[in-house]
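Apart from one protein chain that is not included, each protein chain of the complex appears where it belongs.
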Amino acid sequence: MPSWVPLVLLLVPVGICLALPFKRDLLDKVWLVLAAEAVFGIGVGTYLALFSVPPERDMGEVVRIFAAHVPQVQNALLAVVLNFGCSLWFLIRKSWVADSLAESSAEVGLYLGAVGTALGAIWAKPTWGVYWTWDPRLTSAAVMLIYYAGYLALRRFTDNPDTRATWSAALGTFGIVIPVTVYKSVVWMKSMHQVQSSPETVYPQLVTAFRFSAIGFLCLMIVFIYQRYRIAQEQLKREVAPPEALGAPQGAA
Amino acid sequence: MADAAFHIVDVSKRYGPRWALARLTFSLERGKSLLLTGHNGSGKTTLLKILATAMSPTLGKLTVLGHDCHEGREPIREKVGLLSHASFLYEDLTAAQNLVVLARLIGMTDGEADATADAMLTRVGLAKRRDHPVRQFSAGMRKRLAVGRLLLKRPELALLDEPFGELDPQGIGEMEKLIAELAAQGTTLVLATHLVDQGKALTTERLHLEEGRRVEARA
Amino acid sequence: MIPLLVLAQAAADAQPSPGQVGSGRVIGGWEFVTAAYVLTFLGIVLYAASLWVRRPRS
Partner (left out) sequence: MTPAETVAQAPAVTTARPVRPGLFACTVILLRKDLLLEWRTRARLNALVFFGICTLLMFSFALGANAMALREHASGYFWLAILFASVLSLSESFRVEQENHSLDGLRLAPANGRAIFLAKAIGNTVLLWGLGAVLAPLSIAVFDLRVVMSLFTLAFIMLVGSMAISAAGTFYASIASNARARDVLLPILLFPVLVPVLIAAVKATTMVFEGDPMNQMESWLTLLGSLNVIYWGLGLVLFPRIIEDL
């Protein structure tokens, strides 16, 4: 199968994301489509990575882990960048949608990042001989997880929704420093980790499997963020009294 | 509304699931004095904080001393004084130093600030405690110093939240005198207190709040 | 068995140039691959379950 085939699948999530600003409730109807594509993409990607790709010259069988590790870490970074965007959006115009989306993307980013980092550690054991090297990329990724765990903890520890939203938006905005650190840490310190993974440097036979899996995880992330967003909105409904509760305006004095 | 000390329309403030102020509309003319009454949690403190621009209303329009609060809070803050439950004092600075910091912030030179602080300490009866850190003060003395802080600003609109709290009978008498002086100088007053009798004697208008709404005062 | 087949370089002391892990070859390692994919799917299932448990009930 040529390696561009899975890219066709990108049309669905990208199309939906582009259409979202114009049709807010689009995901209510089509999230199942994305979920189906996630299952399909991850399923095909995993199948190809496990059973179709031959072992690589240097890394042997463990190269197959890449098809799960890289997409999850990439999508975790994407979620964190989304968190930054939503935080900025909230600071510019106070929007509860932005606040909920920021919370959701931080949590999903934390989840994907945690699994992705763990997979990196599993991959490191047979390849580098140890689960954890004090490699800057690994360590800064772990530090990023701590930061977003702290972000979510602060949200838990703040009762007033309005302050919580402002504070976490400020945290999310400042936090953009961290993904940049993760990205740059390889350059700043001598690293054992690959500088970057592009289809050229990665094992070519794996590219198709990797792309299926990456697009599958992208869809999965959107579905997860959407579902988490609904939970956040529901919680806000309970916590934030709507203006309707105020009743009719009182007569002027 | 140019001569209004403040004018609020439909002002509402939300604390999470609860509306502390619900569509409050009210205005007060300059030079008048307002008695603000209501039970605990009726929204008195919230209203005072909003008028002082210490917090912003969730909904509604607010004009204080001719300035719209959405167009910048600093012009309002320059002319409004708030005597709050919290004293705003630094525990580790002396009484004089606390006043000097404020005096400098409102634009006095160092010399003016020192002189004004001394004069103010004499006026609130703390001259002897000039160089004692606030940490050693009793609750009543803190209140006096907080009043000194308020007077130092010479506000056009003075917001007093429970000014009689924590004061002994003599202190209450002195506070009444200070408030009367303020009113005589033409300062617009908003006085939130549970001591309705003292309050009534000092004020001309009345606003009674229940659950963040305006209701006619019984009694 | 596996640790013996590991790349020769010990991670902590080695300073290889980025991207080049060495000239050795990792043989086997299927258990790591299995563990990785089990963890991945476990993660998906558990997170989906947590979303299901917290789902809005209206």
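Here are some notes:
Read from first to last, the chains carry the letters A, B and C; within each, the first residue is number 1.
Quick note on the criterion: a residue touches a chain if its C-beta (ideal position, glycine included) is under 8 Å from a C-beta of that chain, and two chains touch if they have at least 3 such contacts.
All values reported here derive from a predicted model rather than from experimental measurement.
Touched by the hidden chain within the whole complex are the displayed chains A, B.
When the omitted chain is restored, the residue from B:8, B:21, B:89 or B:209 that touches it is B:89.
The missing chain, though absent from the display, is touched by one residue of A:66, A:123 or A:151; that residue is A:151. Among B:105, B:201 or B:215, the one in contact with the hidden chain is B:105.
Annotation: of A:46, A:173, A:208 or A:227, A:173 touches the absent chain (contact as defined above).
Listed for chain A, the residues touching the missing chain in the whole complex are 91, 136, 140, 143-144, 146-147, 149-151, 153-154, 157-158, 160, 162-163, 166-167, 170-171, 173-175, 177-178, 181, 184-185, 188-189. One chain is missing from the display, and on chain B it is touched by residues 52-56, 73-74, 77-78, 80, 82, 84, 86-93, 97, 101-102, 104-108, 112, 115-116, 118-120, 122-123, 133, 149, 151, 153-156, 181-182, 185-187.
Simple rule for what comes next: only the chains that are shown with their structure count from here on.
Between the interfaces A-C and A-B, more contacting C-beta pairs are found at A-C. With centres defined as mean CA coordinates, chain C is found 62 Å away from chain B. Centres computed as Cα averages put chain A at a distance of 18 Å from chain C.
Per-chain CA centroids place chain A at a distance of 49 Å from chain B.
Counting partner chains per residue, chain C has no residue touching two or more of them. Multi-chain contact residues of chain A (touching two or more other chains) are absent.
The touching residues of chain C, when paired with chain A in their complex, are 2-3, 5-7, 9-12, 14-16, 18-19, 21-30, 32-33, 35-37, 39-40, 43-44, 47-48, 51, 54-56, 58. Interface residues of chain B, counted against chain A in their complex, comprise 9-10, 12, 14-19, 22-27, 58-59, 213-214. Remark: chain A residues 42, 46, 50, 57-62, 64-65, 68-69, 72, 108, 111, 114-115, 118-119, 122-130, 133-134, 186, 190-195, 201, 220, 224, 227-228, 230-231, 233-234 touch chain C in the complex.
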